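One protein chain is absent from this view; the other protein chains keep their places.
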């Protein structure tokens, strides 16, 4: 598929994230266009399609994927719908960019791993977009340069202004810490072997019954520790910070600010309020990278296996949250396709 | 020109800057494509054109602008060639993105202003790309919000690792400080009324005979001062910093860094080495903004008048550098087109 | 003892810390003088005494404390010698500034608590000098102001360039983390109820057999968590950092730097190499505060109880380090004297 004409993409799901990807492909990304959108809500699909030249609306993913002008699929529907959409895409042998989580639990994620293995080649890039964030990319490059020696610990902070109404205590692990799970695996190049979730007294700012904040300790097969503060009702801003502590030094990202003011006895800057603001460039780069590799007939980026591993770790994390104590992570054997 | 098909652009000049714009339009920018490139060096034009699908190579700007698939012109040739290219574009009534300087001196810049006025509508966006840099944009928005009160002073730092071999003492003003001239006018909304260039002992790191660094004081018709340290052989990095001192506080940009390390008794981060690294996003946004407004049939952004005003101020600055002391800036009356 | 003449102090122990206190009282602190020094090594005591006008040398603490010109005692001998020196001081009813640890284990610390109770008034200020550090003092004041809401978590970093040859894995807890144990209790106003020590793979920079770094999680009776990275062979500097995460915001100390350089592609500053450099002002203020309150006949600052509580927590920490898992902390009932 080394082609001149733009890549035709079917976007499955037109909620906040799906609609944002449609906008991105239509306006920001070069070399691709949205040829189909899919949503169970037919009206919403029609509205989104109407704004894009040459785009059709569907309620059934299979119908969209069968269309002649669909060369690739971007899955942005809710997690429980991912498995079916992925398997349909495999039937058409279409490349897929699948928003995280790959699927909601480790068992279903492993089924997708097995199905992709049966195809015999990688078709899925999972939406762990921190791997495309300029700061994470610099941190990863620094760690790989060996300048700081071997990483020993990773301290992570993940803070949101407020959680949406449907958010549960387990979702702090499976929805939020999932990013740090992948970032830990990717930055350190280790698998995670055990998870402990600690529960300080909830903040008065958290909705009743929500265990927020939580403090998560991940142990890796390389002997490193990665701790994560997750605090989804911190009230003051959206912050993602990471500090890698290595044998000869540390490196920290997430403090970067571009405008500093001095007034009224205080100096400082503003804090992003939202992931869409903080990671705008990473989302653009992620989709652009996928469009470019897809047009060259390649699949790179976070794999189905990465999605499965995150699901398995989060599942252990939720057990630690609910039952207390340390929970070991058990992973299936890694298929050759992902080595 | 409210159109679905991509905007066809002729790029005049295929040196470092021109070739970079060709790459940007081809790969980064959506909604536009390069349909023609022009260079006096026919071989270089051919090489660049060969890398872009459906792009023709020319040695004569007029021939390129006459082509049916050319809807707009991006001028990235050396400054002395700009006037002729602009006037040719005016003959075809084509929208133009013209790299700074508009032209090399105030007299020729004023001729372009007059020619555009004769057309009766704006056709030119000048390449003052700092107006598209995320940090400058935030600083401008903060100043306009009135939170800090009226701006009284602007302190600017502009540092390059090393100057190219052909760089002269006047080029520190007309090529480098030109950016701060426009930034001062744009951020403060004032015209510049006088320039004083001070010459400390040159650095041992500067080539023989080059007056580097220089310290420039700009006075404005709003009673503000803007000082500029220009140091093009600072040796250690590329830095562009600005601090606006206002009645109720100050705001500073250019210290922002995204990765901080602690090792070997030192903490800190790296410094960009180059404008292409520091302002990559601003160039992308600048060209994208131009493509988008052009497709809607509009012209926004820095105008021909802005290019002329910068030329006039720099000309006064070069006189202050050469003759010493304060030199008043004389501007023609501002035509209604630019109000 | 509301007096004009300087306070006469016997300094017990003339090693690095004791000699530094002698210098401080002699040269920095107003209102006090060193009238006696004590060391098992008679020669070292003589040498130190010779440098101070009117100072006598002793090998027996009891003899020094019996001297007419000794009004107060500063204990800076090794931890195992503290209990005897404290009990002797109690016999003479002398005010004591006792370097941390109060004593090496919880049982002996509790005996000192009981002896002071028997006296019926506080006589001991324990050398937890972070309570006098300007940054900690500001953090404490901010937390008490209520601006940030209730503290939920405290993230601590404690890094040394290299550990001395005699340092053992348990000493990372009992000697180093002891500071964070007290800082956690003091900043949050909570008692610590459980300790978990995690052991990542040791750094290649740590001496053979030393478990360095360690990661310690403290749970408090106020439902807060306090995590401590202790890394005594980090190689790059001495760093003490703390971030309090509260219901409405966070506050961080320990990043403060006073000289920032930009050169050779890097920006940043230097990192202190040593606690004596980082906390010089805190030590001065600590001793001055003690001299001043002593002259007014008062005892304030960290109490014997604070020393005991730290000993008990560290003892639990060492057990967690050695046996793995979470170890609950059991404290005796708090005597009325310390309420």
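Going in written order, the chains are labelled A, B and C, and every chain counts its residues from 1.
In this text, contacts are C-beta pairs under 8 Å (C-beta built on N, C-alpha and C of every residue); 3 or more make two chains touch, one makes a residue touch a chain.
Since the model is a prediction, treat every value here as computed from it, not as a measurement.
Novice: Which of these touches the unseen chain: C:9, C:64, C:139 or C:329?
Specialist: The missing chain is touched by C:139.
Novice: Hey, which of B:207, B:222, B:265 or B:335 is the one touching the hidden chain?
Specialist: The one listed residue touching the chain not shown is B:222.
Novice: Identify the residue among A:207, A:268 or A:297 that touches the chain left out of the display.
Specialist: A:268
Novice: For the chain left out of this view, which of B:68, B:118 or B:204 touches it?
Specialist: B:204
Novice: Residue by residue, what part of chain C touches the chain that was omitted?
Specialist: Chain C touches the chain not shown through residues 4, 26-31, 53, 134-135, 138-139, 142, 147-148, 248-253, 255-264, 281.
Novice: Touching the hidden chain in the full complex, which residues of chain B are there? Just list them.
Specialist: On the side of chain B, residues 149-150, 152-153, 155, 198, 200-201, 203-205, 213, 215, 217, 219, 222-225, 227, 229, 231, 234-236, 245, 247-250 touch the unshown chain.
Novice: Counting contacts across the full complex, list the positions on chain A that touch the omitted chain.
Specialist: Touch set of chain A with respect to the missing chain: 235-237, 239, 257, 260, 262-271, 273.
FYI, only the chains that are shown with their structure count from here on.
Novice: Can you name the chain whose C-alpha mean lies closest to the mean of all the C-alpha atoms?
Specialist: A
Novice: Provide the C-alpha centroid distance between chain A and chain C, rounded to the nearest whole angstrom.
Specialist: 44
Novice: Using the touch rule from the top of the page, what residues of chain B touch 2 or more other chains?
Specialist: Answer for chain B, listing residues that touch two or more other chains: 257, 260, 262-264.
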